[in-house]
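Structure record follows, encoded as structure tokens.
All protein chains but one are shown in place.
And then subunit A:
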Amino acid sequence: MKVAILVAVLGERDAIGTDAREMAAALRRHGHEARIFAASAPAGGAEPLAALEPLLDDPGAVLVYHFAFGWPPGVDILRRARCRRVVRYHNVTPPAFFTGWSSEYERVCGAGRDEVATIAGLDCELYLGDSPFNVEDLLAAGVARERTAVVAPFNRLDHLVERPADLGLLDALAHDGTTWLAVGRLAPNKAHLALLDAFALYLDRCDAHARLLVVGGEDPRLERYNAAIRERVSAHGLGAHVRFLHGVRDDQLKAAYLRADAFVSLSAHEGFCVPLVEAMALGVPVVARAAAAQPWTLGGAGLLWDEPEPALVAASVERLRGDAELRHALRERGLRRVAEAFAPRVLEHQLLACLEGLS
């Protein structure tokens, strides 16, 4: 089977780039001809869009379009394609999350949400959601349920679990107090301000030596949000207790996970949330907000709260810190969840079953 994987931007380590690359690798392992096409690929690994054209008219080929934000050329390609079409839907953050923070993001995300309806109307052969939450989005946009399926994003968990951590950073992060860890780019939907409020309460009432590690890129287009984070850090007097790690490598990310006592995600909107799976795979107990796809991804392997009340989050981390049995129970649940739902062989099997169903 010829499979053309289409993404707007093929990142090296971001969730969508990883999904596209690993998906292509899985298909190749099973004897299919899989190629990646992108408008931009800073780290390489993709062919230009012009090379995609012959495949669009090949009825035996399959086009898999990774859709995560508004990109009119992608819609145009889908519309012109005469081959079988699969939309890989990673979800688009609702623009309301960026209101007051970034008009540019608000506009781009608004366009992306509008494209969901457009793509739903193209009547593609299959719509693959990262999670049931994403599929619900598609159903609301008018996609027929029988044309939908859930396949979690392909990941590099094996790579993360097997490769050694950065020992220098591991030593540097050695610490007596509780270590909270949050992973994800600095964006308003990730609710860093709520995270800082919860951490400040924990620092004041539970552990004066606690520390918060925030791993994630800072986006200049979200400077107002970045500034708000700094102001919140300053307002709570957290300067000596919060450490931001930008642009970390995989071995550095692993060092952060290994040093963490709890992984905290208060994000209000996630189409899947890969860091949750990384935390589970590395045995870090999770405290998360029961919002969007996070409850499904976590699969009962963490402490979930409907609202990110600082006291609940702080008390959760304190309970995890003091209750070894609960910690071990959540760790085992997490490892089981990863093995059953997100292991590469599981995802391969699910993807192949979906694609074979097309023919």
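Everything below uses one rule, namely that a residue touches a chain if its C-beta (ideal position, glycine included) is under 8 Å from a C-beta of that chain, and two chains touch if they have at least 3 such contacts; residues count from 1.
We take it that contacts and distances are computed from a predicted model.
The chain absent from the displayed complex carries the UniProt protein name "Methyltransferase family protein", chosen from "Aldehyde oxidase", "Methyltransferase family protein", "Membrane protein" or "Ribose import ATP-binding protein RbsA". Looking at A:11, A:110, A:177 or A:344, the residue that reaches the missing chain in the full complex is A:177.
Per the touch definition above, the residue from A:8, A:183 or A:201 contacting the chain not shown is A:201.
Here the missing chain is touched by one residue of A:28, A:107 or A:224, and it is A:224.
Not every partner is drawn; the one left out touches subunit A at residues 175, 177, 201, 203-211, 220, 223-224, 227, 229-231, 233-234, 237, 239-244, 300, 303, 309, 311-312, 314-316, 318-319, 323-326, 328-333.
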